[in-house]
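With one protein chain removed, the remaining protein chains of the complex are shown where they sit.
Labels A and B are assigned to the chains in the order they are written; within every chain, residues are numbered from 1.
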Amino acid sequence: MDAIALIAPRAGRGLHRFANPGRFLRLAGAVQPWLTGSAIIVTAIGLYWALFISPADWQQGDAVRIMYVHVPAAWLASMGYAGLALCSLASIIWRHPLADLAAAEIGPVGAGFTALCLATGSLWGKPMWGAWWVWDARLTSVLVLFFLYLGHIALVRAFDEPQRGYRAGSILALVGVVNLPIIKFSVDWWNTLHQPATITLMGAPTMALTMLWPLLVCAIGFTLVFAALVVARTRAAVMERRIRALLMARSEASA
Amino acid sequence: MTRKGRRWAIVLVCGVGLGSATALSLLAFSSDMVFFVAPSDLAANGQPGRSLRLGGLVEAGSVHRVSEGGEPVAHFRVTDGKASVDVSYTGILPDLFREGQGVVTLGTLRPDGTFRASEVLAKHDETYMPKDVADALKKAGMWDPTKGPPPPAATWNAMATRTAG
Partner (left out) sequence: MTHLGFIALSYALALIVPLGFGLGAARRLSLARRRLAAIDPRAAQ
């Protein structure tokens, strides 16, 4: 508790430098072209490498190429949710005004990447496993993640007063964090049809390097795409909030 | 205590409570979270007639494909190293089905101790290997895919291969 009390206010002050919407817009506006450009370039290289250069798997044949889309999408689905939870924490503890907007904008993008993960998983499962879908612990917990995203999207937009929606949404997001370790460890804790992790912190990846490199490039590319989308949406949200505030001030002044 | 400190305390207490509640319920329902049972579980407490999923590796040398009444029937043994069960399945097997491969079969245990499967799913493992590397390992006698998992990844994952055209 003491350590947190010591660190927390400082971290809070650091974050509040970005609370000024004008400063955020200037900074994000300057970063956006670089972010978007690198996202497009890295993803294009990664997908081309994955589709045309990387070798086919000895068992799965070319179907293994679905992995280069499915795995980064799955990582981003979880990482995006972690980002959503961090924004929610900043909103609850520090009442950070930008965190609320960012959380509301991460939700749909995260849901999109989770849907991409589920769809490509299905397209991979049918030819390899022989089933579009099974109710094992990994697939079910990722489906729960998708519903958490959908719940958050609906909740933050459900109230007439935005502040109440943000509060409810951040509580839902923080409660849903328990699902992240369940997703990660489901393949180790219970037997599942889904295979366990190939890339682990300890031990060599059980994947040929000729396949690992394009996978990492795709993962970096997808991460940049996710970041570029969230930054763009948050910029739009900040401007929209300013428009609402200006219109409200004007209508009050004329009344 | 400041208001921020109080909010931290509330978030942490709720987090610990929620986390432990989730952990306890997962622990309590752990046996229901598994997608399939292993042959040794089935040998220990399998009741005939109940529909269940049986998972394990297809035992090397156990696959026999016959034709009964014009329909393809596969007989094979599913093993987890400790016990094995005879499985019969009528229908087309998935592409990845082979000896040494992980499979999950849905079906019922019959009174004679064999398993009648109505569905067979292939469970591929976490190994990704180009064909050349697999061929080189097999040729060098380092790996027989029908007998078990490949050798440690560090021995082959940097192996140079031709790339797909």
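Keep in mind that, in the parts below, contacts are C-beta pairs under 8 Å (C-beta built on N, C-alpha and C of every residue); 3 or more make two chains touch, one makes a residue touch a chain.
Quick caveat, the model's predicted, so the values are computed rather than measured.
K.L.:
From the touch rule at the top of the page, work out which displayed chains the omitted chain touches.
P.N.:
Within the full complex, the chain not displayed touches A.
K.L.:
Touch as defined at the start, partner being the missing chain; which of A:51, A:82 or A:168 qualifies?
P.N.:
Spelled out, the listed residue whose C-beta touches the missing chain is A:51.
K.L.:
Out of A:42, A:69, A:98 or A:207, which residue would touch the omitted chain in the full complex?
P.N.:
That would be A:69, which touches the missing chain.
K.L.:
Since one chain has been left out of the picture, which residues of chain A touch it in the full complex?
P.N.:
The missing chain touches chain A at positions 25-26, 29, 36, 43, 47, 51, 56, 61-63, 65-66, 69-70, 73, 108-109, 112-113, 115-116, 119-120, 123-124, 126-127, 225, 228-229, 232-233, 235-236, 239-240, 242-243, 246-247, 250.
Throughout what follows, only the chains that are shown with their structure count from here on.
K.L.:
For the complex, which residues does chain B have touching chain A?
P.N.:
Contacts found on chain B: 2, 4-5, 7-9, 11, 14-15, 18-19, 22, 26, 30, 33-36, 38, 55, 94-96, 98, 104, 119-135, 150, 152-154, 156-159, 161-164.
K.L.:
Using the touch rule from the top, collect the residues of chain A that touch chain B in their complex.
P.N.:
1, 4-5, 8-9, 12, 52-60, 62, 64, 67, 89, 92-94, 127-131, 134-137, 174-175, 177-178, 182, 189-193, 195-198, 203-212
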